[in-house]
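One protein chain omitted, others in place.
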Amino acid sequence: MSVFDYNTQPGFDLISETPNAGTTVDPKEVQLWFGPQHPGITGNMSVQLWMEGDSIKRGITHVGYLHRGFEKLMERRKFIQSFPIVCRMCVAEPDTTEYLLASSLEELSGLDKEVPEKAQWLRTLIMEMSRLQVTLMVLGGQVGTMGMGTAPNWTYTLRDFLLDSFEELTGGRVYHMYIAYGGVRRDLTKGFAQRLEATLDLIEERLPYLDDLILNSAVFQARTKGVSVVPTEWADEIGITGPTLRAMGVASDVRRDYPYLKYPELDFDICTAEGSDIYARTKVRRDEISQSIHIIRQILQMMPHEGAYCAKLPNMLTWTIPAGMTYTRAESSRGEMGFVMVTDGSDKIRRVHLRGPSYTNAVTILERMLPGMNIADLSATMVSLQTCPPEIER
Amino acid sequence: MELLPKIGWTALSLFVGINYGFVINGIIRKVMARIQGRFGPPLWQPYIDMGKLLFQRNSIMHGYMHWLGPVFRSVGGIGVFVLVPIVIGDPRLAGFSEMGDLLLVMYFMFFGSLGMALGAGEGGHPHSPIGVSRGLSQMTAFEVPFILSIIALATAAGSFDINAIVAGQQGGVLQWNFFSNPFATAAAFIALLGMNMYAPFNIVGAPTEIPVGPATEYQNTYFSLMMIGRSALAIGKMVLFMNLFLGGAHSVLEALVKVIVIYFWSVFVGAVFPRFRTEQSVRFFLRWPTVIGVAGVLFAQLVRS
Amino acid sequence: MFDFNHSNLDENGNPGAEIVSRIHDRFGNFPVHVQKPDLIRLNVPQTDIIPLLSWLRTETPFVQLTHLTAIDWLEEDEFELVYLITAPSLCISLMVCIRVNREKAEAESVFNLWLQAETYEQELHEMFGIHFPGSPRQGVPFILEGWQDMPPMRRDFDTVEYCNRTHPERPGREHHDSRIYVGRKFGEKGYLK
Partner (left out) sequence: MRKFDPDRPWDLTTLPTTMAPKGSKPHAPTDDRCFLGAGDVPAAPKLQEAVATIKNWFRASSLNVLAFGTGCGAIELRPLSTSRFDMSRFGISGAPSPRQANVFIISGYLSTKTLKRVIRSYEQMPNPKWVVALGSCTINGGMYWDSYNTIKVLDLYMPVDVYITGCMPRPEALIAGFDYLMQDIKKGEANGWHHYLENLEWYRDNQKKVITDWDLPNYSW
């Protein structure tokens, strides 16, 4: 059934990292570590490569440089103490994991019916803002891996203006800890909507320039079209989600398929592209920026101005949740993220396991795409798959 | 002119040239920063970097060949610089241009990179040979349109002597090769993009692919020597292009202005493009620029006959 | 491939009823728990897991392995393996749970059905010590390096004790419980009831 035979690495023993007995090592082969100390790597991970000249013969992904044992730590913490931990599971996009923790425990404790209307709107708002800022970052980073400094500088600055909005809303630039059980921590400040609107206008105004620099650039198209194609049949076999899947032309999105929060009431398109190469994935991201801006504007318009933003909560230090097991999912900028959450009636989490799209993207897909790839494309491929190591090893 | 004063004047011009290279480097950093929306480093940052590199300690050495790499590189740069006349008719600023012609200049341009490749290979890091092979294949590729364009100019002037080519362009702006042979000019200026190693042709030391490329194992003092060599080579190349296409210079000021104008051609192109892959870069140079270069040669023959 | 569409709803509007009855017909009466409309939990004996998953993968729309994880039930001396199988066309997930013995933790590999199971099984082997015979990379270090203690995600692994033993602390730090610091400031209890 597998399209990929695992043994495409003939005569090579993965455990001892040495050639098997009876096989010879190709003298032209050079071993090269791509990371962890490398400007082209995404985060702190590494790819061990066997090279022949410029092209890669095979490679292995190594992760674990960021392992902190979050899941073990959360088994030792009270429910409320888990919030500072979950948001560090994915550094760039902390709100998704916060929402997953809150919603899964609310579901198991029956609190989910008490979450007020306004809190749901605020949660939708911050999750969409978070998706927007990551997508901006990745769009610039994509062309940054190909040696252009101008576009990343612009997108990072636009993202920084969004971070200012986050700071105003939550008090933190990167880690927000905004979503809490039963709602959110804080109401909108006065005039927040106007300031966020101004930032969105600015982003929208700059987008045509970014298009000219990135998607319409002849060199970028030459570098990315037909490069690092993810075969369509891997979609089921590997369980691909998110922009990687949408770049194959499949309109799949957790926000539409498993509606959560206020997304069913919002009007948005699912951006797809054809080709499944780096260009298609970049195009999907570019279109999602416009969609996210569109969604945030709708939220700001439709959101009720009155009402509570958090439900009445039990004492968080003595809160216990009945035994149960569930799986909650949400759409992050990379694809489907989910929590398998198990409770056992005590005041601590029994077991939690994060399902992240990078898990398949950075290990299973990347390793299978490496043979035959040019080393010049490796960094661009990793950014286009949006590999996020803290999410793999937690 | 006597040999001794000549050496003195050439050394002086070399010193000024290298410093001008540093200044231009500072301006480029500032201009690039402004394009990217940043404030940018101070203009004298290259000088501070240079001083810092000299005051850091080297901790490793991969044999004397490794150490000689930057030396070869600087020799190549200095060789180019001293063989190109700067101001027309001024024997003090003509360097040793009457002792060598364009072919020798081109030899020195190649020599620096080859020497660097020899030294870099000694470092033993896999990035070095990959960077060297990338750099040499791109260099061979952009040499083709460049040589074609030079053949065109030499056909028009009837000589490979730079002074003769400059002399043939006097008597008005329209006499410049820039206007009299647009095909050769186009081919050479596209080749210049490759020579200057700004995007989309900065494939040698591509930081996100093979960080620093050939210079991966080079350190402080080696780096400062390479900075000097690169500065001399860059200014030498710009002065050469000024002589070949922009009719030379009648005063030092004119030379300074023309050099910076030619330099910024590749800087501005580099600001808005990502980089090519190696084989794309090679294919790029061997396609249209080569055709334009051939057209330039034919055009020169036509005009002459 | 059986005909499966949204018209086969049960009285609660749950499209999963059809697949549950199919599984019951074919493999016997497993305990079923409907967690929410798009998530159904099945508790399956260990021997039935591979036939069930192969059948799901080849003959039903449940073609994606979304997640594979383990839970350590130390009190019952068992590991629970959770296979999360998703039908992208129906937007329903099945949580297929099996129990394996904790002493001789071994389960069959599903690598032949889903490629990415290789990584999940590699991680479970490292973090829980569950062995999946036939799965590639069993025993290849994935996250930890030079680990010599028991697999760290097991419940009986005491991370604080390990931490105090190996990672020295900055002198002068007395407690890690913020309640004690708060207590010093706001009163003995440390928090308001």
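The first chain written gets the first letter, and so on, giving A, B and C; residue counts start at 1 in each chain.
Going forward, a residue touches a chain if its C-beta (ideal position, glycine included) is under 8 Å from a C-beta of that chain, and two chains touch if they have at least 3 such contacts.
Because the structure is predicted, anything quoted here is derived from the model rather than measured.
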So which shown chains sit in contact with the chain we cannot see? A, B, C
Going by the contact rule already stated, which one of A:Gly64, A:Pro116 or A:Gly182 would touch the omitted chain in the full complex? A:Gly64
The listed residue (B:Ile7, B:Ile48 or B:Leu103) that touches the chain absent from the view is B:Ile48
Contacts of chain C with the absent chain, listed as residue ranges: 144-149, 152, 157, 159-160, 162-163, 166-170, 173, 176
Suppose we count only contacts with the excluded chain; which residues of chain A make the list? 36-39, 43-44, 64-69, 72-73, 76, 84-85, 88, 91-92, 137, 152-154, 156-157, 159-160, 163, 173-175, 390
Even though one chain is hidden, which residues of chain B still touch it in the full complex? 29, 33, 36-42, 45, 48-49, 51-52, 54-61, 63, 67, 207, 211-212, 216-221, 223
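Going forward, only the chains that are shown with their structure count from here on.
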Counting only chain pairs that touch, give me the topology of the graph as line, ring, star, complete or other. line
Pick out whichever of the two, A-C or A-B, is joined by more C-beta pairs in contact. A-C
Can you work out the whole-Å distance between the CA centroids of chain A and chain B? 44
For chain B, which residues are shared contacts with two or more other chains? none
Shared-interface residues of chain A (touching two or more other chains) are none
Chain A contact footprint on chain C (complex, rising order): 35-36, 38-39, 41, 57-58, 63-67, 69, 71-72, 82, 84, 86, 88, 91, 93, 95, 97, 111-116, 118-120, 136-137, 139-145, 152-153, 155, 157, 159-160, 191, 193
Complex contacts: residues of chain B adjacent to chain A: 32, 35-38, 126-127, 130, 133-134, 199-200, 202-203, 206-211, 271-278, 280
Please give the residue numbers of chain A that touch chain B in the complex, ascending. 30-32, 38-40, 51, 53-54, 143-150, 153-154, 157, 213, 217, 219-220, 222-223, 374-379
